[in-house]
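Got a structure for you, questions after.
Here the complex is missing a single protein chain, while all its other protein chains stay put.
In this document, chain identifiers A and B correspond to the written order of the chains, with residue numbering beginning at 1 in each.
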């Protein structure tokens, strides 16, 4: 039961959404964009979030696109995680988002919602970091296409009133060998202790992580260590661990020490899975 | 024991509640609403231990629709089932995170919820008692300053003023101190786990209204409608006759709905708005931590043997984390003591079982009532003892099994009639788990398969006057309807009672109707639906009601057939002459009395009634524990096979075995359902469940997303269930209780299998891979 009242808008177009946002905001109200809505509903129920109005983006056709267009894969922000997985358009992304929540929830959770999650995991981020993805953003100045890594810095950094329309990925990224690993405390359905996505491109491994630090990340320094063929696998992992961008998380899913142990295993698994494709 | 004709008892007859449940049309308590229903929401403590300086509800009152805001001042008294130590709403201080502090009543649920969030409570944090070990220290901060002054509701509860001891139960059997000196082999180990929860899928929910006549009508999710009456009478001064408790089919309980928490709150809420009906429905977070949960334990067990491996002395120290209030934990403290040895003959026993107050959510009964918990500790000790003695774990258990002629820890004499056959259970479980192929097998580079075994017993620790009643009404079509306050909470009790009726009356199952709901105003008194006691108590009451009805049927038929009652027999929907079965009368023609051809009528409706009450049970002696706590012991053996990964420490449960001697099994299919369900509950508890507290005693995982239970696919690959049926002389058709038993040995068996696999002693729960990793790491240091 959500304790507070709010207004609900479901615009049919991008311009209508932007206009609605401005109109409501100018009335001094707190307005937020709404996609799958699962986090809005659950956080509002426990008084951890509130808004005077929500703008549901699911009615905007551009946000519902899921297709291959020339050299690009185009994924609308309001497409559900299950649709992405089932389409097999970008298999690594499909695998990564299949590890979010449970199957039924994934009919509701959208990729846009996952990228904007208030939790530290946001596993949809990992493949996008690996694939040098771009994102199409709507704002009052119009639409712009930006590099995902510029927009995502520990979290999505969109300006006020802006929202994510689409994710654009070069098609070639769908064909690289990949692996996606999620390790949990006990049950498969649960927050990750470690989540890892990796691809082999140009005989090099690219790896991105979630659950390890307080935000999802890809690290050039860690990749350099993992790709250092002068070192044994063990040493590469040891080096990579010494270059983590932030402290390893210590929480109720796992202690810092155990998480490190799980991360080492996951890295071994990833290097092993991609061993034919990397040097 | 009753003779069986084999028409219904022992048959896998389909549950009579299943079709409606599959259709989704069963209405549970929360499924009812009505116009004008008011809603209550709780303001809950955000500290585990704090003084309440003041409560400011100014802002809350501004929310539209708010009709009342109630604080502890409205009812500044203590209630409780064993020791009255808990104010329904906190007064002066809060003792756990999530404790009810105030109630907001409003027209709509969202209004009440919004207003509840606006009630400002000014707290002054107090030092938190965050573990039983801390609670036990001399000089520990006190959770209750005046526990010695609380009213005792039943005997066998001994709070110690000026400490955090809510109760202390002692067993002194034989001469432990002297014998211990003489033991040739000794083990002493400590075990522990945190509080956890029942997680019934249906959260607790209550509606209460107070009629102008003074009648208080309570609709609620409960295992104990008559206990609610008792509490409302005892503490709120309402005449028993004016209290009506109604419950529907219950959506799972596991002991968690056996105690009384929501009903007094909803009563206070209704009272505050002039008696209008008020609904109080717990959200999952409240159901997990505000409502009573499952105990935590720290147990230390010492076992000593003679040179042959016979256990001759045992010392058992239990520190039970009962949380902020004793509730049923005080009874669990007693139950843990009285069966402390497990099903082993230990001639010299020294047991101290302490119910400890801490600043954790408070605990109540949980399926197995002390036994899954004590069995984990006992069975881990047995395995460690077997290792020390270099004896096969099953052999050690067989050598020490308690037998007729031995005595229990409370010096009750064990007889062939009051206990099942433990040795048979052990042998059958050994076969099913294929023990003899090896306890630990390396099956590949990093996979180990290992087995663990656990034997258990449990007596039904009911009140010494626990009882049940049954009313059997016949309809004009010859069908019967049973009214009995045994509650259907998923265990299939109504089906079992129908089978007993079918067997006794030799009637088709489709002629037997059972009132699924329970209403204290027309159902006879029933102690509670807990303690695996319902088949036994209600089954005996139902048999008595059948016998009463048979006698009435024969009397009416003897008039119709112009013969003596003694000549008659009942069966197949008829009453007939024994020597000439073709000569008789249909039950439908006499169910509402017999009518002569001239219109005169005699006898009237056949209404059988029956009752049963426990016999010769006694409380325990304060100093020695001497007493007779229960009518019988069901015994069993369980086993687990795991596949453990040496590289990442994860594991899969391959096989789970239960062999139970529950006496005659009335319905093998529902009994198997019960066993599997119990095994799963026990495994979920043992493998992944526990509340996690921060330094301030705040629960870190009050949602099912972070408080994880086993999901589909994570259950054992194979469940193997078998029954040994040594009939119980007193039970209906020889049945004993079985409801809780599937749970009892699971934690012990799982821990034993994983300890064997990882070759370390795993003495703490839950057995998450991180725990095994950590234990192994410390072991290798």
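Operating definition for what follows: a contact is a pair of C-beta atoms (placed from the backbone, for glycine too) under 8 Å apart; a residue touches a chain by one contact, two chains touch by 3 or more.
Criterion: contacts and distances are computed from a predicted model.
Protein name for the hidden chain, per its UniProt entry and selected from "HEXXH motif-containing protein", "Ger(X)C family spore germination protein", "(2Fe-2S)-binding protein" or "Helix-turn-helix domain-containing protein": "(2Fe-2S)-binding protein". For the chain missing from the display, the contacting residue among A:107, A:229 or A:279 is A:107, taking the whole complex into account. Only one of the listed residues, B:334, B:676 or B:774, touches the absent chain: B:676. Across B:387, B:711 or B:776, the residue that sits in touch with the chain not pictured is B:711. For the options A:12, A:150, A:170 or A:202, the residue in contact with the chain missing from this view is A:12. As for the chain not pictured, it touches chain B at residues 14-15, 17-28, 30-31, 33, 110, 198-203, 249-252, 254, 281, 283-284, 489-492, 669-670, 672-673, 676-677, 679-681, 703-705, 709-713, 715-716, 719.
Touching the omitted chain from chain A are residues 1-12, 16, 20, 37-38, 41-42, 44-45, 52-54, 56, 58-59, 82, 98, 101-105, 107-108, 188-189.
The rule we apply is simple: only the chains that are shown with their structure count from here on.
Taken together, the chain A residues at the contact with chain B in this complex read 1-5, 45-47, 183, 185-191, 252, 254-255, 258, 261-262, 265.
Taken in their complex, chain B has these residues touching chain A: 109-110, 113-114, 117, 283, 285, 647-648, 687-688, 692, 700-701, 705-706, 708, 710-711, 713-714, 768-770, 773-774.
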